[in-house]
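Here the complex is missing a single protein chain, while all its other protein chains stay put.
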Amino acid sequence: MPVAVIIATFFIASLFILLVGGRWKGFVAVAAVLVNGLVSANIAIRALTGQAFEEHFYTGLYFGELAIRVDALSAWFILLTDFTLLTGILYGVRYLKPYEGKASALNAHYACYILIHVAMLGIFTIQHLLWFLTAWEIMTLTAFLMIIFDHGKMEVVRAGINFLIQAHISFTFLTVAFIWIHLQSGAYDLAGVSTYLSRAHPALGFLLFLLFFAGFGIKAGFVPFHTWLPYAHPAAPAHVSGVMSGVLIKLGIFGILRIILLARGGFVLIGYTILIFSIVSGVYGVIMAIVQHNLKKLLAYHSIENIGIIGMGMGVGCIGIGLKNYLLIFAGFGAALLHTLNHALFKSLLFYAAGTVHQATHTMDIERLGGLVKKLPHTTVLFLAGSVAICGLPPLNGFVSEFLLYSGLFHGMAANLETSTLLLLAALSALALIGGLAMLCFTKAFGIIFLGRPRHLLPEPFKEDRLGLPPGYLTLALMVAIGLLPSLFLRLAAPAIALFTSVPGQLPAVDQASHIPLLSTMQAISVSTVVFLLMILAILLIKRKLASPVAAWSPTWGCGYAAPTARLQYTANSFVRPLRKLIRPLLMMNKSEGVIGGVFPSDPIRSDTHPYDKLEATLIDRPLRGLRRFLGRFDFLQNGSAPAYILYGMGFIVLVLLIPFLADAVTYLFNLFKQV
Amino acid sequence: MTNILLILFVISLVHMGLSKRLNTYTAVLAFQGILLFGVAFIELIQINVPNLLFVLLETIGFKTIAIPWFLNYVIRRNKITRESEPFLPDFISVVIVTTIIIGSFLLSNAIRDTHVRKILFVAALSALFTGLYFIISRKKIITHVMGFLVIENGVFVLSLAVGAEMPLLVNIGILLDIFASVFLLGVFVNKIGDVLQDQDVDQLRNLKD
Amino acid sequence: MGILNFLLIAGASGIFPGIIIRTKSRFSGRKGPGIFQPLKDVWKLLRKGAVYSETTSFIFQIAPSIYFASVLMAIAMIPFGSKGGLISFPGDFVFFAYVLALGKFFTIIAALDTGSSFEGMGASREALYSLLAEPAFFILMGSFALLTGHTSFREIFGSLHFGSGISYAIGLLAAFVITLTTLIENSRMPIDDPKTHLELTMVHEVMILDNSGFDLGLILQTGHLKFAMYGALIANFFLTPGSELYYSIGIFLVIEVLFAVAIGVIESFMARFRMNHNPQYIFTLTSMSLLIFLGVLLLLGKIV
Partner (left out) sequence: MMGIYLTGAILIGSALFLNRHRGWNYLLVTAFVLLQWALTIHVWTHRDRTDLVYFTPDALAVLFLTTLSVISVPAFWHSYRYFASDKEIPRERSIYFAAMVVLLAALSAAYLSNHIAITWIFVELTTLSASALIYHRRNVRTLEGTWKYVFVCSISITLVFIGILLLTMGVQEAGFSDLSYTSLAARAGLFNTFWLKLAFLFIFTGFTVKAGLVPMYTAGIDAKDKAPSPAGALFSSVLIMVGFLGIFRVYAIISHTEIFPWAGRILFISGFLSVFVATVYMLRVKNFKRMFAYSSVEHIGLVTLGLAAGGVGYYAAILHIVLHSFAKSAMFFQVGQVYRIYKSKSIYDAGDYFRFNPAGAMVLLAGFFVITAMPPSGLFISEFLLFSALFAGGHFALLAAVLLLLTVIIWCFGKNIFKILFIKPVGFDEGSVESIPPVESLSQYVLLAGVVYLGFFPPGVFVNLINHAIGLLPK
């Protein structure tokens, strides 16, 4: 029944969007997303409280039975999807206000938005291989259509195609994997994975896992499958980027988690694989983020970093399963799930803020911005909160999940596991390093964009759109809630985590769902966080009481230089320069520098850097060029001369006739020489 | 008797290979028509009369008279220069034609089949490949058509190899003959003659990627 | 119990800078100010009215308070030997590190808030150094977790001592690491020279060029507290549990003083590194802590 409702909502809403005009389209879309959200969330919450939802449909001759199942894992993802898409559309309606003229584009966009919601819900719940693939691809296509909303710009369309192709590659991997399963199990049920893996040779099992990992990893954006992200996010409208980075890439995470649930054995190896990929993704992502000048691109690379963190959680959890260490499983997957939620929240928040900045200034180039705190106070607060959260600092939600991960790692250390200690240590230091780098990155982003003085003449005096703020504050509220009451959310996620602790044949079957570790720790954290906040308040109060009133307002102290201008401020590029120098070998900075002429150079010198992804250059661009060159070798075929065309036919016949003879001759000679 | 005719047929192919002038080609084609008539007459003497008549009419009336005349007409009408303008020197083409004949001879020897007359096979295959060789090696469109006609003759011979039992097939083959010759020659060569000043295939190499 | 520890550290922070200054002036043959002079300065500043730059925003005004609070919070986590600090839970050192990081975050953006190129420069260096120092601490704690099988300050320090001599050796090494960390965190010699007058070579001082009055006082006092805090951390390696309270308090104070003197000595006899040498130097921390980790592995007989 609910399934029917959700699908019906899509069709009805699309119809209405077509009919109604102008601004009402947005309202219809919001309503539709709200309805679907409520319906699905209702099911999800019931699933989290123990009563799983299941429905079966008969879908045609050779598809047969389609099972829709909502277990705790799906429920968790459904909830965060619903929330993110709701805030997304709420923000989007405001963001798209300037486009109200382009009716057809808006129709397509809103319809796609509702459809992608439906498709995602499908992906979380469908147990049927082909239908899963279908939902998966519908999700991709709708996402693609939303990315190229602002078409007419070549780079937008190019980014869209890039997304489409890489998505298709991921789709291809999944297809092959599913074909494998289908042939082995003869059915179209996801459960076939586990039935196959329970009897397959471990090596084959691992190979299958790699196929799945490649397929889902591209969507999730693990390095080196990440190259589509930094193009797609800047091209898309802000709310779409928010949704993409908040939810869409999490579909990859969901897929990997699902496969882990279905896997049987070989967990340690799987864990190591995920962990290594994640460490690389985390560090590489944040490093690339630091050197970006384009705000949205920066955020995109940060998504890669956060995927890395989530992946570390999954890796630790897998190792836990493999080594039958309950605490490790719990901390690992707990971290993964919570961070998935947290990242969805703060990343969408950051993207909404970025969107507002773009509306205000019509640029995403950090170097041209500055001093926005005066113009956009609310956006500043939101962005600041987002930055603090994404750096994983208390008192916000980012800290909670990273803390879980840390405690997982430290427990792993303390548990003195045989082989994996070194890898855990690597993860530990990587995580610490990521924390530091993220701080560098976001102090840069926030400080340069919002603080100081405008580095560039901004278009027109711009007033913050009040109606664009609620989604941001809604998200912020949830973030604060998680930051202050982590235990509550851990308890909420517990059923989903319990799925992993009770992978059959892996752990002694104690009823572990009942007892939740780390709860007390979480409570301790919330206590300390509250104390900390109170302390800050107290100090501020003391300040008010103790300090005498402000003596004077004067210009910034220029260390004696009398005429400082806005252009003398520290730039983003110079802010990260010391680090850039340290990690030069990892980067690919295409510089274009003018030469300074004469002792007193008269005309201005431009010098700018264009960071490019080194991995993309080596892993994508070069092979592609090679392939094109190879294919180009054969373009003499259609040369326009009819005799040649006939020659092909004759050649084919003659070759087919000759080749066996030649083969025989060769084998004969070979045997002849073998006898010698 | 058949063998002699067929050997003559093969020799005519060689002659075609080394001749330079279009008129020679038409003459050779006519000559081949006569040869085929002889072969057909001997081979198909026992089949029912109408079929036989049809075949004979086709070989004499069509292959020997109509087509050569028509070719000459086209050559005159479109003022096609008399040389065949091969890509390769004659010597080489003779060598190639000879190798083709030998090759088809060897190929036919590979046949482990009692009641197929190898000689027919040899003639047919060599005609087939020689025709293709003409198509590939000559510049002019008209020569392509002639090459095609040679192939047709080869097919005719081949069809005789089974013809005795399969009148239907032979007739179909003839149908093909009539269709292809009339259609290809009649319509298009003239059209191309109208459109293009000289009958060089390089004029027809614009449709490519 | 925890509160005592808290107070001890606070108290130590009162005399710590004085001792350093005293040591330095002694070595440079001067008499030097009284032990409590820095404290007096802070108090004076706290009463003063502030001068704010027009460029700045609310960030600049709240940052120092957050900075101060973060350090207080961190101190609350520091245990006293086997007895926990005010707050203690598994993984509390993670909170410890991250709350400090939050403080740093706000100081950095506060520096950027002024829109001054010098303060931006300082901020960038501060961010870089702290991120370079970050892994060392975690590797250190990781190796102790591995060694002791516990994941909170209290339990780790509580069970650290039931080892052989080598555990003390590791303790010493750790103490060294933490000392270096302190020098970096408080940007003292040889990383940074607080007494220099050339903004181009400053790290921490240049960030707070525009702070004045109460805020400046807070920031200075925060620095002092940090000293005391790290001192306490070091002291914890040598506090033998189960011994009498006065005994351990004695040890604590002695170590704090020694620590201060040591810093004074370093400051008087070392020259500041060149800016571009600092990263390598800071990175030695990480390698050092990796050394500790290997030592632990040896201890556990994992590597033979």
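Going in written order, the chains are labelled A, B and C, and every chain counts its residues from 1.
To be clear about the criterion, a contact is a pair of C-beta atoms (placed from the backbone, for glycine too) under 8 Å apart; a residue touches a chain by one contact, two chains touch by 3 or more.
Bear in mind that the values here come from a model prediction, so they are computed numbers and not experimental data.
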- Displayed partners of the chain not shown (whole complex): A, B
- Query: Of A:V70, A:I138 or A:L458, which one is in contact with the hidden chain?
  - Reply: A:I138
- Note on the structure: Cross-chain touch to the chain not pictured, restricted to A:R466, A:R628 or A:K674, is A:R628
- Message: One chain is left out of this view; which of A:L183, A:A203, A:L422 or A:V550 touches it in the full complex?
- Response: A:L183
- Query: Of B:V39, B:M146 or B:A161, which one is in contact with the hidden chain?
  - Reply: B:A161
- Task: Pick out the residues on chain A that sit against the missing chain.
- Result: 59-63, 104, 130, 133-134, 136-138, 140-141, 148, 151-152, 154, 157, 160-161, 164-165, 168-169, 171-172, 175-176, 179-180, 182-183, 627-628, 631-632, 634-635, 637-638, 642, 645-646, 648-649, 651-653, 656-657
- Task: May I ask you to list the residues on chain B that touch the chain which is not drawn?
- Result: 110-113, 115-116, 128, 132, 135, 141, 144, 148, 151-152, 155, 158-159, 161-162, 165-166, 168-169, 172-173, 175-176, 179-180, 183-184, 188, 191-192, 195-196, 204, 206-207, 209
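The definition used in the following text is that only the chains that are shown with their structure count from here on.
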- Chain adjacency by touch: line, ring, star, complete or other shape? line
- Query: Of every pair of chains, which is linked by the largest number of C-beta contacts?
  - Reply: A-C
- Item | Centroid distance [mean C-alpha coordinates] between chain C and chain B, Å | 100
- Item | For chain A paired with chain C, centre-to-centre distance based on mean C-alpha positions, whole Å | 36
- Task: Would you tell me which residues of chain C are touching chain A in their complex?
- Result: 46-57, 59, 62, 65-66, 68-70, 72-73, 76-77, 87, 89-92, 94-95, 97-99, 101-102, 104-105, 108-109, 111-121, 123-125, 127-128, 130-132, 134-135, 137-139, 141-143, 145-146, 148-151, 199, 209-210, 212-214, 218, 276, 279, 286, 293, 297, 300, 302
- Query: Within the complex, which stretch of chain A touches chain C?
  - Reply: 370-371, 373-374, 380, 384, 388, 391-394, 399, 402-403, 406-407, 409-411, 413-416, 421, 424-425, 428-429, 431-433, 435-437, 439-440, 442-444, 446-448, 451-453, 518, 520-521, 524-525, 527-528, 531-532, 535-536, 539-540, 543, 546-559, 564, 566, 568-570, 574-579, 581-582
- Quick one: in the complex, what on chain A touches chain B? 635, 638-644, 646-647, 650
